[in-house]
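Could you have a look at this structure, given as C-alpha cells, before my questions?
Note that one protein chain is taken out, while the other chains of the complex remain in position.
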Amino acid sequence: MIKGLRKIVDGGVFQGIILFVIVFNSVIMGIETIRDLPAGAVNALATINMVCLIIFIVEIIVKLLAYGLDYFKDPWNWFDVIIVGVSMASGLAFMSAFRAVRVLRVLKSLKALRGTKLIGHVRKLQIIIDAIVKSIPSIGWTGVLLLLIYYIFALIGVNLFGEAFPDWFGTIGKAMYTLFQVMTLESWSMGISRPVMAEFSYAWAYFVPFVLLSSFVVMNVVVGIVVNAIDEVNAESAAEAAKEAEASSEVSREDLLKEMHALREHLDRLEKTLEKA
Amino acid sequence: MIKGLRKIVDGGVFQGIILFVIVFNSVIMGIETIRDLPAGAVNALATINMVCLIIFIVEIIVKLLAYGLDYFKDPWNWFDVIIVGVSMASGLAFMSAFRAVRVLRVLKSLKALRGTKLIGHVRKLQIIIDAIVKSIPSIGWTGVLLLLIYYIFALIGVNLFGEAFPDWFGTIGKAMYTLFQVMTLESWSMGISRPVMAEFSYAWAYFVPFVLLSSFVVMNVVVGIVVNAIDEVNAESAAEAAKEAEASSEVSREDLLKEMHALREHLDRLEKTLEKA
Amino acid sequence: MIKGLRKIVDGGVFQGIILFVIVFNSVIMGIETIRDLPAGAVNALATINMVCLIIFIVEIIVKLLAYGLDYFKDPWNWFDVIIVGVSMASGLAFMSAFRAVRVLRVLKSLKALRGTKLIGHVRKLQIIIDAIVKSIPSIGWTGVLLLLIYYIFALIGVNLFGEAFPDWFGTIGKAMYTLFQVMTLESWSMGISRPVMAEFSYAWAYFVPFVLLSSFVVMNVVVGIVVNAIDEVNAESAAEAAKEAEASSEVSREDLLKEMHALREHLDRLEKTLEKA
Partner (left out) sequence: MIKGLRKIVDGGVFQGIILFVIVFNSVIMGIETIRDLPAGAVNALATINMVCLIIFIVEIIVKLLAYGLDYFKDPWNWFDVIIVGVSMASGLAFMSAFRAVRVLRVLKSLKALRGTKLIGHVRKLQIIIDAIVKSIPSIGWTGVLLLLIYYIFALIGVNLFGEAFPDWFGTIGKAMYTLFQVMTLESWSMGISRPVMAEFSYAWAYFVPFVLLSSFVVMNVVVGIVVNAIDEVNAESAAEAAKEAEASSEVSREDLLKEMHALREHLDRLEKTLEKA
C-alpha cells in the first residue's frame, strides 16, 4: 500500500495539483491586499486561504505516510513543513504577513522543472550557479572581515557622534545600520556626512575612508565570483579542447613506436637469414 | 514591372532618401518642442510632419507592391508599419508624444550599415552582442526569480506597512515600484526605510535583506553576461589557435607513418631478394 | 646652432626646470583660491603666475626655434600651445578659472616617465590601456545608441511632462540632463519620478523602462571593456605558452623525418650491395 502511495505522491497529477494550489494561493494573497473589499469577499478569501492551507497540511501527511522518516531527508520537505508551520502560526494577527513566504513554494516546482528538457540544456546557468556556490567561502571570509570593519567603525562612531546624533549613532546597532546605508552610498554625504561635519569638522576622515574601504571589500566579493566563473568556464573549455585533440590526431605516438618495433623485428629476422647464408 | 520596382526599392537612392527623411523628421520633432514658437512656425512644422508621414506611408505602399506578402517576412518592416500606424493614430492629442518612436527607424539604417565595411570588422562588438543574446535564458530565469522575490516582499510590505504608508505600500503595484526604487538603492534608507523604521522599529529586517538579496540577483545577471562573453572569446581564441597549430606543423604524424610503411616494404623486398640468393 | 638648441631643449636640465615650474604653478593656483588673502599676497601670487606663464611662452618659442614646423608633429606640443593660449586668454576675468587646465601639463611629464625603468615593467597597466583603447569602437557605437535612446525619451518627456515640470522637462536639453541624472540613479525616484507620478500616475511606465534600458546599455560598455581585456590577456598567455612549447620539445617532427630518410638511403645502399653480390 505504501508503494502505491509513493507512486501517487511522485506522480505528475499529484504534483500538478499541488503546484496549481500554490500559484492559486499566491494570487489569492495578492487579492487580499486590496483595501476596502466588501465583507463578503474578505470572508470568501479567508475561507479559500484556509482550504489551501488544509491542502498543504494533507500533502505533508500523505507524504509522511508514504516515506516515513525518509521524508525529512529532502531539505525541500523541511522547507514545506516550516512554511506550513509559519502559515498556521500566522493565524495570529501579528504574523499574518508572513504567510506570504508560502509563495516561495513555487521555487520547489522550479526545481522540479530542472531535470526536464526545458532547462536541461542551460549549461551556462549551471556554470553561474556553480561559480556562486564555489565562491561562498571567499564571500564568507570577506563577510567576516566586513563585520569586523563595521564593528570597529560602529564603536568609533558611537563614541564620537553618538551623543550629538542619537538617531544615527546612538547605539552599536543604529551605527551599523547607518554604516550599511553609507556602504550602499545612499545619501551618505548630503544625508549623513555633511550634517555630522557641521558639528565635527573632521568627520570626513571617518566617512571617506569607510566608503573607500567598504566599496573595496564589496568589490572583492564581485571579483571573487567572477574569478570562479572564469575558472569554471576555462575548465569546461579545456575539457572540450582535450577531447577534440584526442579525436583529431588519428595517429598516436604509440602507433609510431609499434611500427618501429615491427621494423626492428624484421631486421632481426633478416640478419638471421643472412647469418645462415 | 515588379522586378523594376524591387530594384528601385532596394537601391541606394531610395534608401538614402528615406534615411534622410527619418533624420530630418527627428530634428523637426525636436524643434516642435520649443515653447512659444510663432503660430506660423508651428503650422509649418505640422505641415512638414504631415509630409514626412505621407512619405513613410508611400514607402510602405511601394514596398508592399514590390514584395507583396513577402514584405511581412522582415521584422524591420513590421517595425515600420507599427511606427507609422502609431504616428497616424497620434493625430489624437493624447498620443502625439509617441510619434517620437519614429526616430527608432534610424536603427534600421544602422542595421543597413552593418553589412558594409564600415563596421564589418568590429568583431568584438559582435562578441558582446552574441554574449548578451546567449545570456538571455539566464537573464530570463533570474527575472522569474526576481519577480518571485518582489511578489513575496510586496505581499509582506503591503500587510505590514500598507496602512501606515499608503503612498509606498498601499497596493501590490505601489509596493513593487517602491521595491524597484530600493533595488536601485535610490533614497532607500533616508527616503523610505528610516521613515518606516520610525513607525515600525523592526523594519530594517525587511529592507536590509531585500537590498542584499536583490543586489545579489542583479549581480547574477552581470556575471551571467560576463561568463557568456568569456566563453565566446575563449571559443574564438581556441579556434584560431587550432588553425595556427595545424598550419605550423609542416610534418603530420600520418606522414611519419607513411614513411615507415615505405621502409617496411623496402625491407620486405630486400628479404625476398636474399631468399632468392 | 639649432643642433645645440635641440640638445638643450631635450636635455634633463631644461625638462626638469619646466616640470618644476608646472608643479610650482599648480600649487600657486591652489594658494590663490584661499579667500581673504592680504592684498600684498594676492599681488605677489598674480606676479608669480605671470612669470610662470612667461616661462611657458619662452619654452614654446625656444622649442619652435629648435624644431621649426616639426614642433607641431608631436600632439603634446599642440597641448602646450592650447593650454598656454587659454592661460593668456584667461587674463579676461571670466576665463580665469580655466587656467587650471595648465596643471594637466604634469601628465606630459608622466608620459616622459613611461619610457624609463620606473614604470617600464608595468605590463598589466599596458594591457588595461590597450583594452580600453580597443574597446573605443564598441563604446562609440553604444554611445550612438544611447544618444538615440536619450533623444527619443527626451522627445516623449518634453511632450508629456514639459508643461507641468518645466525645470526638468521644459526643453530637449533639460530633459536630456534629467535623463542623465536618472541614468546615474541619483534621486531618480524620490526626486523626479514620484513627483511626476503624483501628476501623471502612468509616469512609472516612462521611468522604469528608461532605468532598465540605460543600465543595460551602460553594462554593455563595461562588458565590452572587460571582454577586450580578457582577449588581451589570453593572447599574451597564448603567445607565452607557444614560446614555451617550442622551447620544451627538443626534437621536432622534421628531425624524425630526416632520420627516416637516412634510414631509407641506408637500405638502398644495402640493396645495391646485395644485388652486386
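Order as written gives the chain letters A, B and C; numbering starts at 1 within each chain.
Convention: contacts are C-beta pairs under 8 Å (C-beta built on N, C-alpha and C of every residue); 3 or more make two chains touch, one makes a residue touch a chain.
Owing to the predicted nature of the structure, the values given are computational and were not obtained by experimental measurement.
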List the shown chains that the missing chain touches in the full complex. A, C
Missing-chain contact, candidates C:I132, C:L148 or C:V217, resolves to C:I132
Touching the unshown chain, chain C contributes residues 26, 29-30, 33-35, 96-98, 100-101, 103-104, 106-107, 110, 119, 122, 124-125, 127-128, 131-132, 177, 180-181, 184-187, 191, 222, 225-226, 229-230, 232-234, 236-237, 241, 249-253, 255-256, 259-260, 262-263, 266-267, 269-270, 273-274, 277
Interface residues of chain A (partner: the chain not displayed): 134-135, 137-138, 141, 144-145, 148, 151-152, 155-156, 158-160, 162, 170-172, 185-191, 193, 204, 208, 211, 219-220, 223-224, 226-228, 230-231, 234-235, 238, 253-254, 256-257, 260-261, 263-264, 267-268, 270-271, 274-275, 277
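Here is the rule we go by: only the chains that are shown with their structure count from here on.
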Moving only between chains that touch, what is the shortest number of steps from chain A to chain C? 2
By Cα-centroid distance to the whole-protein Cα centroid, the innermost chain is B
Taking all residue numbers at the chain A to chain B contact, is the shared part over half or under half, that is, same or different? different
Between chain B and its twin chain C, rotation from the CA superposition, multiple of 5 degrees: 90
Between the Cα centroids of chain A and chain C the separation in whole angstrom comes to 39
Which whole number of Å gives the spacing of the CA centres of chain A and chain B? 27
Shared interface positions of chain C, touching two or more other chains: 230
